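Note that this complex is displayed minus one protein chain, with the remaining chains in position.
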Amino acid sequence: MSQNNPADRLYSKDHEWVKDNGDGTAVVGITDYAQEMLTDIVFVELPPVGKKVAQGEPVAMVESVKSVSDVYAPVSGEVIEVNVELENAPDLINTDAFGKGWIAIVKLADKDELKSLLSAADYDTLIREEKH
Amino acid sequence: MELIFEISRPGRGAAHVSASDVPAVDLDHIIDRKYLRDELDLPEVAEIDLVRHYTNLSRRNFGVDLGFYPLGSCTMKYNPKINENVAAMPGFTGVHPDAPDAFARGNLELMYDMQKRLSSIFGMADFTLQPAAGAHGELTGVMMIKKYFEKKGEKRHLILIPDAAHGTNPASGALCGFEAVTLRSNMEGGVDLEHLESLMTEDVAALMLTNPNTLGLFERNIEKVAQIIHSRGGLLYGDGANANAFLGKTRPGDMGFDVIQLNLHKTFSTPHGGGGPGSGPVGVGEVLVDYLPVPRIVKNDSGYGWSDHFPDTIGRMRAFYGNFNVMVKAYAYIRSLGAEGLTRATEMAVLNANYIKEKLKPYFDLPYDRTCMHECVFSGNRQVEQNGVHTSDMAKRLIDFGYHPPTIYFPLIVPEAIMIEPTETESVETLDAFCEAMISIAREAEENPQRVKDAPLSTPVSRLDEVLAARKPDVCWKK
Partner (left out) sequence: MDYCPHTKDDIARMQAAIGISGIEELFADIPEKFRLQKLPDIPYGLSEQETITLMSDIAARNQLPRMTLTGAGAYVHFIPSVVSHIVGRSEFYTAYTPYQAEISQGILQAIYEYQTMIAHLTGTEIANASMYDGASAMAEAAVLSAKMSSRSKIIAARSVHPQYRQVLRTYCWANGYTITEVPSAVSGQLDLAGLQDALDESVAAVIVQSPNFFGCLEDVTPIAEAAHAKGAMLISGFTDGTSLGILKPAGACGADFVVGEGQSFGNPINYGGPYLGIFAAREKFLRRIPGRLAGATVDKNGKRGFVLTLQTREQHIRREKATSNICSNEALCALAACIYLAALGTNLKTLAALNVNKAQYLKSRLLQIPGWTEVFSAPTYNEFTLRCPDARAVNEKLQAAGIIGAYDLQKDYPELANTLVFCATEMLSRNDMDRVIEIIK
C-alpha cells in the first residue's frame, strides 16, 4: 500500500514530487506510488550538480532489475545538490520515497511553474484513476 | 558448487607445454621488463578435476537435448548431430582466414553456394554472410539503408518500429543515427495501416517489420504495407527472426522486403551454444546490392575469390568473413533437408504451434485469437487477477515439470505474455505432455498458488536474488 501523499508538497502527473523550501530552492523526488510501480530500485543515475533542466525534461534515471525510467524535472532550474546516499543505497527510494529517498535540490528558475503542479488531493485522485 | 578458482592448488596443472626445441633465449633480454607482467593468477587444477568441474557444471544446464525448450522467438529446434560432425572436419576447421584462396577453395565454394541458396529461399538478389549474429545483421541492414539514402542525397532521419518489435530493432536504428518512431498494432495484432499512412513521410527511411510479427501472426496486409512505404521512397526492412514460420511457403523478396537478416542459429538449426555463436546473414534486393559489406566473394578464372572493390559498400562489420563454422552447419542442414524438407519443417512448426494454442486456449487468456504461425502468445492475466500468480511464477513452475519455460513478458504489448514456440522437431506426445503440465499449473495456481510462487523446487538453486545482483554487482571473483 502506498503511503499517503504528504500535503506539504506538489506533484507532477509523471509521479514526481516537489517541496518548495521557500528560499528559491526546491527538493525533488519520485512518489511512493511511483516506487511501488517500479519495484525494487537497484540504481539511480543522478544528474551532475550544476546541470540546468527545463520542466518536463529528464533529470535523473531510476533502474529496477527489468526497467529503466526517466525522472522528469517537475520544475525548471539548476541542480544544486543531489542525494549521494542513493549511490550506495538506491533502496532509500523504496523505503522512504518522500524523505530519505529525495533525488535532487533545484534552484527554481520560475516559481510560477509550481502553479502548474497538482496538490496532494489532486494527485490522490490521479493515482486512484490510474489504478482502475 | 565451488568455483574453478576455489579448487585451484599451486603447482597443479592440466595442460603441459612442450619443451622447447630451439635455443633458449632470455626473455628479459628480448623484452624489456617494463613490458612484462608481474603475476599470472590463473587456476591450477589437475585434468581430472578440471573435467569433473565442467562436466558437473554442464549437468546444471538445460539444453534441447535434455528436453522440450519452447522459448518463443528463439526457435529451439533439434540441432542435428551430423551438422556438428561435418563442421568438425579438419578441412573446415584448419584453414587460416588469410590463407591464399588456393587453400580455401572448398570454403569459398560453400559460402558462395550458401549465398545463392539463401537468395533463392528468400527471394533476394544477394546475401552477405559476414554478420556474426541476428542483431549484427540488423545493424548491417540498417547501415545499408543509411548508405542508400546518403548516396541518393536524401536526409531521412526517422525509422518506424512496430510496438511489438524486438528491442534490437530500435537499438539498431539508433546506432545508425535514426530516430525510432513507434508504429501501433491494430486490434488483430497487425500493422495499423492508418497509423502507418500518417507516419510515413519523406523523413522516414524505413519500416523495420517482423513478419510474422512477435505475436506469431502473419501480416495479412503486407502488400499494402510495402506499397505505402515504397510509394514514399522508403525501404522495407525484414527482421528474419521468425523465418521458421514461412520458409518454403512465401518469400520476403516477393512480398516487397528490400533487406532481411536471418538467424542461422534459429531457422537453420545451428546450436545456440548458451548464447552464441550465431550467424546473421543479410539478404538484399537489387536496390541495396552495391552497399553490401566487403569483402564479397566473386567468381574468377580460378574459381572463387575475395574482393574489396565495391566503392559504395558500407565497409566491414567484423574481421574476416563471418562465423564460417556456423555456416557449414547451416549449409549441411539446407542440403540434407532439401526443398521438400525445409517446407515440411515450416508446416510442422506451424501445425505444432496451432495445436498448442488450441489446447491451452481454455486455460489461459489468448489476446489475439486467430491462426498463428510458428508461435503463439498467451497472457497470464487471468492467473494474476484470480490467484495473484504471475507469468514468471508459472514459468518457474514449468521447470519442475522438466521443461524450459517459454519466453515471458515479450512482446511488450501483451501483459504477462507467455510466448510459446514449439518448433517442428517435437512429437505430439511431447506437446501433449507439455500442455498437460501447463494446465496442471493453471489448476495449481487456483488451488495452491503459494506452491507456484515458490517454484522451482527441483533445481540446484532456488530463485535467485536478482535485486542483490544488480545493486551490488559481483561479476568477477575476488579472493
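Note that the chains are named A and B in the order they appear, and that numbering of residues resets to 1 at the start of each chain.
Just so it is clear, a residue touches a chain if its C-beta (ideal position, glycine included) is under 8 Å from a C-beta of that chain, and two chains touch if they have at least 3 such contacts.
Fair warning: this is a prediction, and the values are worked out from it, not measured in the lab.
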Check your understanding: Which displayed chains make contact with the chain that has been left out?
Key -> A, B
**Study point:** Contact residue for the chain not shown (choose from A:Glu16, A:Asp32 or A:Glu63)
**Key:** A:Glu63
**Study point:** Residue, one of B:Leu217, B:Val282 or B:Ile297, that touches the chain absent here
**Key:** B:Leu217
Exercise for review: Tell me which residue among B:Pro162, B:Gly238 or B:Pro271 touches the hidden chain in the full complex.
Suggested key: B:Pro271
Check your understanding: If the hidden chain were put back, which of B:Thr201, B:Ser427 or B:Asn448 would touch it?
Key -> B:Ser427
Check your understanding: Please identify, in ascending order, the residues of chain A that touch the omitted chain?
Key -> 43, 63-68
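Following the convention adopted for this analysis, only the chains that are shown with their structure count from here on.
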Exercise for review: Return the distance between the CA-based centres of chain A and chain B, expressed in whole Å.
Suggested key: 39
Point to revise | Residues of chain A defined as touching chain B within the complex | key: 40, 42-43, 63, 65-66, 90-91
Exercise for review: Name, in rising order, each residue of chain B that touches chain A in their complex.
Suggested key: 409, 466-467, 470-471
